[in-house]
Structure formats: C-alpha cells, structure tokens
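In this view, the complex is presented without one of its protein chains, the others remaining in place.
The letters A and B name the chains in turn, as written, and every chain counts its residues from 1.
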Amino acid sequence: MNYGDLLRAFSAETLLVLFAGVIAFADGWLARKGRAEQLRHQIASGLLLLACAGAGWSLVRVTPPCMLPDGMIVSTDVGIHLKGVILVLLSFTGLIAAGTVRTHHIGEFYILLILSAIGMFVMLSTENLLMAFVALELASIALYILAGFDKKDVRSAEAAMKYFLFGGVAAAFLLFGLSLVYGLTGSLDVRVVGRSLSHMPASPLLLTATVMVMAGFAFKIAAAPFHLWAPDAYEGAPVSVAAFVASASKVAGFALFVKLLTVGFPGTFLTRNGLWDAPSWMSLAVLLSVFSMIWGNVAALKQKSVKRLLAYSAVAHAGYMLIGVLAAPKLGSNALLYYAVTYALATVGAFGAVAAVEKSCGSDKLDAFAGLMRRSPFLAICMAAFILSLAGIPPLAGFFGKFYLFAAILKMDGSSLCRFWLAGLALATSCVSLYYYLQILKQVFVVEKEDADTIGLDTPLRWVLGLAAAGVLAAGLFPEALLRVL
Amino acid sequence: MLITLQHYLVVSGLLFSVGLAGVIMRRNLIVVYMCLEMMLAAAALALAVFSRYNQNMDGQVLVFFVITVAAAEVAVGLAIIVSLFRLCRTVQTKDLTHLKF
Partner (left out) sequence: MVVEVMDMILWTLYFSFLGAVLVLLLPGRAAKWAALSVAVATLAAAFAGASEYMSVSAQAPWVTLAKSPWIPSLGISWHLAADGISITLVLLTALASVAGVLFSWNVAHRPKEFFALYLTLIGGVYGVFFSVDLFLFMVFYEIAIIPKYFLIAVWGSTRREYGAMKLALYSFIGSALSLAGILAAYAVAGGHTFDLLELASYPFPPQFQYWAFPLVFVGFAILAGMWPFHTWAPTGHVAAPTAASMLLAGVVMKLGAYGCLRVAMPLFPIGLEEWSLFFAGLGVVGIIYGALVALAQTDFKFVIGYSSVSHMGFVILGLMTLNAVGLQGAVMQMFSHGVIAGLLFAVVGRMVYDRTHTRELSELGPMQLYRSMPFVTVVFVLAGLASMGLPGFSGFVAELMIVVGAWRGIPWMAVMAGLGILLAAAYTLRVMQLAFFGYGDNSSENSHSDMSKIDAISWPEKTGAVLLLAASLCVGLRPSLLLDLIAPAMNTPLVQVILKGAGS
C-alpha cells in the first residue's frame, strides 16, 4: 500500500482536518474584522455542514476497504456506515450549537467538535490497541474542553472538571489493562491478542487485565457504578456538547469496545454453570448491565432537571446496550448497533429540544416544559417522538431496538436462567422508565400554562428536530433498512 | 539480586495504586492531577517492561504515545482548573458543589 492509497483510505478524516483549518482561518478573519457573533456562528456551522457533506461523500465514493498491518486500520462496511452516523450526529450537534452556545471562541468550538469526530472515526476503524487508545483520547480530550466551553458559567467548568477527572481515571485504567494484555500476548493487534488469549489459562494477570479494561469501558460509556460523572457533565456542559457526548461518543465507544471484547477477549460464554466463569468479561458485563438498569432508572425517577433526567436515562440505556454487548459474540453486534444508533438519534433530538426550551426559558427544569404543546406544537410533537422512542413505545425505533436486544439475548444458546433474568429485569426496568418519561410528556401535553409565551425555533434547529424525529420514526417503521447496513 | 519482570510489575502496580488512592483521597485538584499522571506513568512503565520481555518494540512505541497523550491531557486539565479558579477562586474538590440533584 503506497501513500496515495493511504490518503484515499483516510480521505474522510483528511477532509475533516482540512475543513477544521478552514474554519479556523475563516473565523479568525471574521473575528478580526469584528463581525457579529451570530454571523460567525452561521459561517462556522455552515462550514461544518460542508465538511460533513464532503466527508460523507468521500466515505461513499473514495474510501476503499483497506487493512493496514497490525490491524492499525481495518475499514469495514459497518465501520463506514457508522462513520456516516457519526457525521449525521456531528452536523446535528453543529446546528444545535449554532443557536445556543455562548462563547467568543466560535471557530474553536466547531474545530474541537470535528477533532472529536475524527477520534471517533479512528475508533470505528482500528483493530489495534495503540490506535484505539490514542483515538479514544483524541475524542475524549476534545470533549473535555467542549464541556467547559461556557466560560461564564461555573457549572460548565465544573462539568468539564468532573468529566475530565473521571475520563482521565478511565483512560489510566484502560491503559493499564491494555498494557497487561500486551504483556501477556506480546502484541497490540487485537486479532493476535484474541488468538493468544483464547488458549491461555486463566491467570491473576489476565483477570486483572479484564477487570481494568472493563472498568475503563464502564467509565467511558457511563455504566453504573462508574457513571457518576454523567449527570453532572450532562447538566453543566453546553446542551449541544451534552448531545454529542450522549450520542456520538456513545455509538463510537460501544462500537469500539464490542470489537475489542468480542475479537480480543473471546472469553467463555455465559454457561449453565453460572456467572463466574473467569476470565470471562461477560460476567462483569452482566453485573454492569444490572447495576446500570436499576440505578439509572431509579435515580431518574426523582430528577427535576430534564438534562439530569436524560443523563440517568442514558445510564439505564447503557445497561440495555450492555445486553447487546453480551449477545454480540454469538449473534453479532447487529442488535447493539441498531439500538445505539437509534438511541443516539433520539438523544440528540431530545437535547436539541431541551436546548430550544432552555434558550427561551433559561431553565431545563421539568416545569419549563409546561404547556409546550401550546407554545410550540412542532417542538412538542418532536419531543414526544424522542421521549417515546427512548421509552420504547412503538412504532418508534426504541421499541424495535429493545425488542431486538431482548430477543438476541434470549436467543443465545445454553439454558442458563441468567439470560432470562437479565431480559426480565430489562423489561421490568423499562416499565419503571415509562413513569419518568411520561412525567416529561405530562408537562409537555397535559399541564397548561396561561401566561406562557410561544417558543420561536430558528431554522437550523427546526431541521435538526424534524429530521431526527423523522429518522426515529422511519427506523422504527422500517428497521430492516437500517439492520441491513449495520 | 536479579531484578525480574515481577519486580517491575510490582512497582508499576504500586505506582498505579498510589495514584488511584491519591485521585480518590486528595482534596487539592492539582495534586489529584499529579496522581492521575502517576497512574498513566505506571501503565507506561509496565508497557516498557513488557516490551523488553516480549522482545518487540510495540510497547515502547505505545509509551511514546502515552507520554504525548498525557501531556495533552495535562494541558487541557490545567486549562480547566484555570477556568474553574477564575470563576470560583478555589482548587479544592470539596468546593465543586454547583451541580447537585
């Protein structure tokens, strides 16, 4: 493979970097001219859209399926499709940000978004521990900065701080675990690692490595009990950043880790004998999943801030998605990825709606949503689509996502009761979740506010909400179309 | 005494544990950062040792990346501390109480 091919393989990423540079120049020039911030936002987000379109085009047209030595870059069809999803989420985030982020460093905001997306791109296409670590850090560090972007608001700084600290610890755990894995197998190539681990007897070192990798993983995806950063980060960070953290970073994180775990740690499956078949990462994943589903859903019940509520619901959804991770070695990651993608779409939309409400009322508390149906029917109906999809009500995508996940875990072989209990618990907790999701919708549709003024939506946000809602509905009505590309 | 792989691993594990304990227990954000760095350094040490043990360079290459990433992380982390300090004049973890349910 020569450098020309390499450039072609990386054309989407290269384009994104180039556009990041263009944004820096354009915004710097406009700032020096003293142009209005709104104009700078429009130009920068326009360029971001252009970058996404260009990268999407190059994904479709240019990128050949390729494979670098040591699994540095292994681009697969699924990876390319997920990159497309990341691009969609990136452009949605950019459009939400254009109307809502308060900052003077406008260019930098969009550049950091792009850099983070590039990190996610590499996460989606690498099968090498080194690349995985660097990509994860690239994506995360950019997000730490973004979380603290509202420099006037102490809550934003605190959110960034907490996100950073927990993220840093997670990275250290992950790296230490990876170093042990490297020590045991002598390779950073995930496939080689998987081959050597598959006939290696269980040892304390391997167990430590597994636990550490899982802990790092759990931090990143905000699975309980490693989720403590998530509510604070979601609440304090600018809404658009929270949307990006909750959606794109989750899709990329799950895609990366399910690859790492299924290829690199082909441990034992859940068997008749039970949970504790060391060195299986699966028993840990079961525990994480159980904790997340219970903790997330119960903690969400008493939240008053919608952003915090969405954060706890994100913890719960991480629990559901871990079920998909469990099913992946046997049945493929199809169910997990469908769930992750549709969840991301609904979450971006929900945060977009929160952004609109917060902009007009200055609050994201539940009662700020009161009478939304009167104040902006379009916003209310879109919000209903997102929330009902998160709750898993048909015909929206969330229902089929959950259905598929539970069917997948039940379809795994072995008559172990564990999977029945897991699926049962997941169904039970999703009943709990309906309560707090309906609390939001109660405010939106049922409560009536006499004096509330209408909420004006700017055009980009309107498009984001409309497209996301349409996407959630379409993915629910025609799941096969999405399943075929994942 | 021959210094073996085990010795290095014990040191690395100790470093990591000390770092983790510091992150959890220390109250000053700057010290917490240093402990965080210590955890990364522990991992880097283990990598270097394993690289030697496995007779290939992959681990040492990764160490370079780890150092770079750690530097980037510190830069960002310190910037976050500065921005936090500007707003609430403190670097103590116990004062981070603006976000609560």
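By definition in this document, a residue touches a chain if its C-beta (ideal position, glycine included) is under 8 Å from a C-beta of that chain, and two chains touch if they have at least 3 such contacts.
Predicted model, so just to flag it, every value in this text is computed and none were measured.
Student: Just list which of the chains on display the missing one touches.
Tutor: For the complete complex, the undisplayed chain touches A.
Student: Among A:Leu18, A:Val60, A:Met200 or A:Leu427, which one touches the chain that has been omitted from the display?
Tutor: A:Leu427
Student: On subunit A, where is the contact patch with the chain that was removed from view?
Tutor: 334, 373, 388, 393-395, 399-400, 403-404, 406-407, 410-411, 420, 423-424, 427-428, 430-431, 434-435, 438, 441-442, 445-446, 479-480, 483
By our rule, only the chains that are shown with their structure count from here on.
Student: Taking each chain's centre as the mean of its CA atoms, how far is subunit A from subunit B in angstrom?
Tutor: The answer is 25 Å.
Student: Which subunit A residues qualify as touching subunit B in the complex?
Tutor: 70, 129-130, 133-134, 137, 141, 144-145, 148, 151, 153-155, 157-162, 164-165, 168-169, 171-173, 175-176, 178-180, 182-183, 186-188, 231-232, 235-236, 302-305, 308
Student: Over in the complex, which subunit B residues touch subunit A? Could you list them?
Tutor: The touching residues are 9, 16, 19-20, 23, 29, 32, 36, 39-40, 42-44, 46-47, 49-51, 53-56, 58-59, 61-62, 65-66, 69, 72-73, 76-77, 79-81, 83-84, 86-88, 96, 98-99, 101.
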